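Note that one protein chain of the assembly has been removed; the remaining protein chains are unaltered in position.
Chain nomenclature is as follows: A, B and C, assigned in order of appearance, with residue numbering initiated at 1 for each chain independently.
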Amino acid sequence: MPDIVLDLDFALGHYNYWMFVILMMTGLYVTVSRGNLIKKIVGLNLFQTSVFMLYISMGKIIGGTAPILTGDPDTVYSNPLPHVLILTAIVVGIATTALALALVIRISETLGTVEEDDILKMEHEMDFGVRKPGGGSR
Amino acid sequence: MSADLLGIAIIDILLFTFLVVTAIAIMHLRNLFAVVMLAGVFSLLSASLFVTLDAVDVAFTEAAVGAGISTVLMLGTLALTVREEKKPAHSVFLPVLVCLVAGAALIYGTLDMPAFGSADAPIHLHVAPAYIERTPIDTGVPNIVTAVLASYRGYDTLGETAVIFTAAIAVLLLLGAGIRQSGKDGGKE
Amino acid sequence: MLDIIVTNLPALQVVVPLVAAPVCAMLGRGDRSWAFATLVSFLTFAISVSLFVAAYGGEPISYEMGGWAPPIGIEYRIDVLNAFVLMIVSGIAALVMPYARRSVASEIPAERQAFFYTAFLLCLTGLLGVTITGDAFNVFVFLEISSLSTYALVASGAWRNKRALTAAYNYLIMGTVGATFFVIGIGMLYMITGTLNMADLAVRIAEHGDSRTLRMGFVFIFIGIGLKLAMFPLHLWLPNAYSFAPSAVTSFIAATATKVAVYVLLRFMFTVFGFDYAFQASTLENVLLPVAIVAMFAASLVAIFQDDLKRMLAYSSIAQIGYMLLGLAFLTHTGLVATIVHLFNHAVTKGALFMVAGCFVLSAGTSSISSLRGVGRDMPWTTAAFVAGGLSLIGLPLTVGFISKWYLVQASLELGWWPVALLIMGSSLLAVIYVWRVVEAAYLQPAPEGVIRREAPLSMLVPAWILVGLSIWFGIDASLTTTAASRAADTLIGSSQILWQE
Partner (left out) sequence: MKHHSILRVVSKLLIPPIILYALYVQWHGDYGPGGGFQAGVVFAVAFILYALVYGVDEMMRILPPRLLHALAGIGVLIYAGTGVVTMLLGENFLGYNVLAHDPKHGQEWGIIVVELGVGITVASVMMSIFIAFACHNPPIKDEEW
């Protein structure tokens, strides 16, 4: 049964990449499919956080410890570089979130809604001066 | 080694199950208040995952930012806007297609990735050991992440500080300088 | 002192606007921060010119941030190509800043102007940082500085038209998804090579050979940058963002942001992945070529039916990006020269045209073509600038547009792809139609009753005419741009060491 053993090893070595792919796609799905502007941002956060997990998991060494020097020469340290990159990426993420939320506040103030469908209807009205068939905006 | 790997796998899969449940709940719930709270939970769960993956600095940051500041800002936004999502009206065909294609591409890409946790992956052989060896000699700072962050790749961190500063400038440009306004900030100044 | 400045010029190129940004925010009042930001943009341009002169001579300049040798530290690496792009970006900034004062004063409330100029400087910092760096992750960080500030700048058009807010929001969502895709791609490359330095990545990718992870790394980087550069059909954010942003912002980002994205694409394709990489070559030929041609036609067709001048120019930008990608898809030296030359030519032309549109907005209060009837008599200089820029957009001889098309046609004929050459000429005809619509309205139709439109102020006209002048100057004598482009193409090809079809 060498083949099956090999497959199990392969699966054990890759399962968490697959998990993160599933999470990423959930996040991306929320971002592209939802009409609520706030929920889109939440989806974007999920997507980004899952990418962070992918990065961090590639830096892990089984049996390693956090990359803080212990003084013991035999210690195996996990890779510090992905940690540094993701620290930067988290900061970029929160910066994007803050800006996006500020935009949402302004949109809600000026248009009175944070739903994409309503906004599209209003913009259609602005462009053509008539309501789109199939329901009025608020 | 294999037992080690299995142990990690069990914890990981447990955390992962929670993460997926949270993500699906976020997808389905329409009460935005709950969604924001669950997003905070998601961040906390991912922070614990980071701890199991030896990334303590990242875990700390994710907990402080994802579950802390980001939740506060989201709640602040909800207070100014709405708390209920409308039922989505449009078709989900295209988003599903996009996600399936992107997901399939990612899975395809993972097939040739080095196995998780293996010490002989290229990622652990090139630049990373240099950081681990040189940090005590060059800087005398025990936390390698700090040394890389602030010195070896200090320029990235300057960029990161600039990004945060940009966010502040952007928010101030959009919402005003924070002096309480009497009228609406609708832009007819 | 002088030699300190000279040796640190690569760092100063980015650090000067970066340090200037917080100072600009502290200056407070609009006029002071404008003057300061203008000064800084001139200084930045001076630095990039001296860098270009240094890089034009020969070897690429390498600068080690923090004194750490790459791949341990972050490296700045300047060759002819990115020195050229740096000069385009900072040059456009130095022209847009003087232009911005009057235009911004009419579109942004006074107490927010300091923040506006700060965001502008940050955007410049980000674009320069992306262009100059030799580190893959550093590209992402600076890309996000420029993107975040661009979202804010676009949204600040809300004082004129509230739709700027939703435009900025959509741009933000698509841009962030693009940036995240880019990060995924970088992660995959890092995973199989263990490095982030571009030159080092190239060596290690060549050693590593083809793999599924590498392929998907390429695809994700390609799509991520494609979203940022509004590659058809990922362009959906662009028309609204360009048409609702303040005029000064539109002229700046239309002339620079997409150009920098094209540069990043070139850099990754040639320097990092290398050209013998078969998967990449087949992607270019089978995906990029049709995408580029469809963009040229579809976007031009949509442009014909726009009533808003800025919106029409925005769609034309998507078509022009199609030309740049087309040059890339040829996979030849001539094609590459066409792409790089068009990078410059389109920056100059579109910068000028959007500036003209901003003049119309200031004087007539609108950029709707139907309300610009008869404007040729009221604003002769502005309208004449539009005509000159429009001719360049069409690609008439004696303008830079002709030079780009000449190289594109030549590249397609070299390969014997004569249908493509015909398509290039066909899409130019579409440009004739949409430029003509404006000319017709401006000169041949009577002005509406009782509308007073004054000629735009000199501070706006002069920068626009400088760009128009450049587009004619380099159309008559293209030796500088084409030589630079040709050398840049040589470096790209040299760095990827491949057998060319020629």
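Quick note on the criterion: a contact is a pair of C-beta atoms (placed from the backbone, for glycine too) under 8 Å apart; a residue touches a chain by one contact, two chains touch by 3 or more.
No experiment lies behind these values; they were computed from the predicted model shown.
Contacts of the undisplayed chain with visible chains (whole complex): A, B, C. Check B:F116, B:Y131 or B:Y155 against the missing chain and you find that the one touching it is B:Y155. Residue B:A147 is the one among B:L32, B:C99, B:M113 or B:A147 that touches the chain missing from this view. Among C:F36, C:Y63, C:Y169 or C:Y407, only C:Y63 touches the chain left out of the display. Contact with the omitted chain, checked across B:A23, B:V56 or B:C99, is made by B:V56.
With the whole complex as reference, residues 56-57, 59-61, 64-65, 68-69, 72-73, 76-77, 79-80, 137-143, 145-147, 149-151, 154-155, 157-158, 160-162, 164-165, 167-168, 171-172, 175-181, 184-185 of subunit B touch the missing chain. Although one chain is hidden here, its contacts on subunit C can still be listed: residues 4, 8, 11, 15, 18-19, 21-23, 25-26, 63-67.
Think of the hidden chain as still there; on subunit A it touches residues 66, 68, 87, 91, 98, 101-102, 105, 109.
As a convention for this text, only the chains that are shown with their structure count from here on.
Centre to centre, using the average C-alpha position, subunit B and subunit C are separated by 30 Å.
One simple way to say how far apart two chains are is to compare their mean CA positions; for subunit A and subunit B this gives 7 Å.
Within subunit A, the positions touching two or more other chains are listed as 24, 28, 32, 58, 81-82, 85, 88, 92, 95-96, 99, 103-104, 106, 110.
Shown for subunit B are the residues that touch two or more other chains, namely 106, 110-111, 113-114, 121, 123-124, 127-128, 131, 153, 156, 159-160, 163, 166-167, 170, 174, 187.
Note for the complex: subunit C touches subunit B at residues 18, 21-22, 25, 65-66, 68, 71-74, 109, 111-112, 115-116, 118-119, 122, 125-126, 129, 135, 137-138, 141-142, 144-145, 148-149, 151-152, 155-156, 158-159, 162, 184, 188, 190-196, 204, 208, 211-217, 219-220. Those residues of subunit C that touch subunit A in the complex are listed here as 137, 140-141, 144, 148, 151-152, 155, 158, 162-163, 165-166, 168-169, 172-173, 176-177, 179-180, 183-184, 187, 190-191, 196.
Contacts from subunit B toward subunit C in the complex involve residues 105-106, 108-114, 121-128, 130-131, 134, 151-156, 158-160, 162-163, 165-167, 169-170, 172-174, 176-177, 187, 189.
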